[in-house]
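Let me begin by handing over the structure; questions about it come next.
All protein chains but one are shown in place.
Let's turn to subunit A:
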Amino acid sequence: MAAPLTLLVIVAVTIRAVLFRSSLAELISERVEVVSPLNSWKRVVEGLALLDLGVSPYSGDVFHETPLTIYLYHFVIDYAEIVCMIADGITAVALYLAVQVYNKNVFRKQKYALEADRYPHDCLELMQTPKELFYVPLKVAMFYLLSPFTILSCVAKSTCGINNAIVALFVLCTIKGSALLSAIFLALATYQSIYPITLFAPALIYLLQRLYIPVNLRRQSFWLFTLQYAFMFVGSLVVIVGLSFFLLGSWDYIPSVYGFILSVPDLTPNIGLFWYFFAEMFEHFRLFFICVFQINVFFYTIPLSIKLKDHPVFLMFMQIAIISIFKSYPTVGDIALYMAFLPVWSHLYRFLRNIFMVSCVLLACSALFPVLWHLWIYAGSANSNFYYAITLLFNVGQVLLVSDYFYAYLRREHHLSHGLYLKKKDGSEATLVLK
C-alpha cells in the first residue's frame, strides 16, 4: 500500500509546512503543553550556542539533551523543520511496517486457531477479517501523522519527534524479530529518557514468543535468551554512554540529563502530574515523594507482563501509554505515539465501555488547556489550581482510556476461550467485570 502511504505523507508534510510558515509556529513553540524543558528546541539552540562559545552546554539549567543528540543537532540545526518532518515520517513508516507484520502474524494465528477449531462457535463474529486487517497499518500511520498532537509537536520543533522515532524503530525491529537491533534501539531510547527501559519486558516476551521459547522461569532456554538479550541491551547502553563521554570529554551530561529527569527540579507547568505536587512539597519529604511518583512508571511492568504474557504487543502499547502518562515531563508528542496504536485494537470497539466519556474528556481538556493557561497567566483571574485540575482530568481520561482498552482486550480473550454468551452456573446471563 505504498501509494496511499505516500499520499498520506505528502498531506502531512503539507500541513506541517503550512503551519511552519504561518505565525502560529512561534505561538506553538512557546506552549507548555507542547514543549517541556527536556525537549524544547529553543534550549537545543541555546546549548549549541554555548558549545560554540566554548562552554559546556550543561552548565546552567538550560540544556538537557544527550550528547549523541548534540552530535545530530550540530549538523541539522539550520534545518530543524525538515528534520522534524523527516522524524515524523520515519515514525509513521516504522509504525506502518510494524503493524503490517503484526497483523500478518495475528491473521496467521487466527487462521490456524480456526482450522484447529479452537474457538467456540458463537465467537465467529469476534474474528478479525482480512479486509479490516489490511487497512489498519494505513490507519495507524494516519493516526500518527494527522493527529493534532503530533502536528503541534512537530511545528514546535520539539525533540519529542526524534524520541518517538527511536521508539517506533524499536517497535519495528522487535516485531520483525531482530534481537540485536531491538536491543540497540531500546538502548538508544533508554539513553534518551530513562523510561523506555520498561519496554524491555514486552520486547523480551515478544522475541521469546517468536523463537517459540516458553516463558517459564524454570527453563534453561528462557534464561539463556534473556541473558543474551539483556547482555546486548546493557552492552549497547554502556557503549553509547561511553561514546557520549568521548564527545564532550566529561560526565557532565549524566546529572544534567538523568538527574534532571529523575529528580524533577524544574516545576514549569505541563500536562503531567509532577509540577503542582512538588511546587508545594516541603524539602523534607521531597525525596520520598519523588521516589513514589517515579516508581509509578516502573511499577506496572511486572504485573502487566504476568497478565499479558501471551500478548506482548498489547503489553508494549500499554507500557508506552503508561510511560506517556506518568513520566516526569510529558508533552502531547508522547501522547500522540500511543494514540497511534489505537487502530490496531479497533476490533475491540464493541467491548469498550467508557469510550464516549473518555473521548469527551480528552477533547474538552485539550481545548481547555490554553483557555485556563490564559486565564491564569494573562488574565490573572484563575490560578494554578484551575490548570492543574484540567491536567488531572486529562490524565484521568488517559488512564481511563488505557484501562478501558485493557478491559476490552482481556474480555475478548475471555470470550474467545469461553464463548460469547456467558452463562452463570444456574444458566442466567453473566457479565464480566474487571476487578
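Assume contacts are C-beta pairs under 8 Å (C-beta built on N, C-alpha and C of every residue); 3 or more make two chains touch, one makes a residue touch a chain; residues count from 1.
The rule is simple: contacts and distances are computed from a predicted model.
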{"item": "Chain not displayed: protein name in its UniProt record (\"SKP1 component dimerisation domain-containing protein\", \"GPI-anchor transamidase\", \"Acyl-coenzyme A oxidase\" or \"Replication protein A 32 kDa subunit A\")", "value": "\"GPI-anchor transamidase\""}
{"item": "Of A:246, A:282 or A:378, the residue in touch with the unshown chain", "value": "A:246"}
{"item": "Where the unshown chain meets subunit A, residue by residue", "value": "48, 51-54, 68, 70-71, 74, 178, 180-181, 184, 239, 243, 246-247, 249"}
